[in-house]
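Okay, so here's the structure we're looking at.
Note that one protein chain of the assembly has been removed; the remaining protein chains are unaltered in position.
Presenting chain A:
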Amino acid sequence: MQQGGGSDTEVTWEDQQNINKFGRLNNRFHELEDEIKIAKEMNENLEDASNELILTDDEVVRFQIGEVFAHMPREEVESRIEQMKEVTSKNLEKLEEEKDSVLAQMAELKRILYGKFKDSINLEED
């Protein structure tokens, strides 16, 4: 993202703050994309894990806690995975919501800044 003040249009403190805010939102948007990707992968892994659990008929399952694999009865593993799935889904939902909000705010700022500076400013991804 480049910025430029036109040689004819003056840049006010309010404009500067809008540009700053846009920069922050853009950074946050990229962070959110990464976080959403990780959360989606986590969701998929948990889904795969619970499918495997259904297929297996072992009574004792090795469940990873920290760096070790603890032997646990199947029901306990099932409920732990269910719990983790819920937490990850909620987290993913929250991230998606934040991403939508960030995009909306960025669109609004683009409208304001392009409105004032037209070609003198570039707010696109390079």
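Everything that follows uses one rule, which is that a residue touches a chain if its C-beta (ideal position, glycine included) is under 8 Å from a C-beta of that chain, and two chains touch if they have at least 3 such contacts; residues count from 1.
Quick note on the criterion: contacts and distances are computed from a predicted model.
Student: With one chain of the assembly withheld, which option in "Calcineurin B-like protein", "Prefoldin subunit 3", "Copper transport protein" or "S-formylglutathione hydrolase" matches that chain's UniProt protein name?
Tutor: Options "Calcineurin B-like protein", "Prefoldin subunit 3", "Copper transport protein" or "S-formylglutathione hydrolase" narrow down to "Prefoldin subunit 3" for the missing chain.
Student: Just name the one of A:Q17, A:T56, A:S79 or A:S101 that touches the chain not displayed here.
Tutor: Answer from the full complex: A:Q17 touches the omitted chain.
Student: Residues of chain A in contact with the chain that isn't shown?
Tutor: Chain A touches the chain not shown through residues 3-7, 10-11, 13-14, 16-17, 19-20, 23-24, 27, 62, 65-71.
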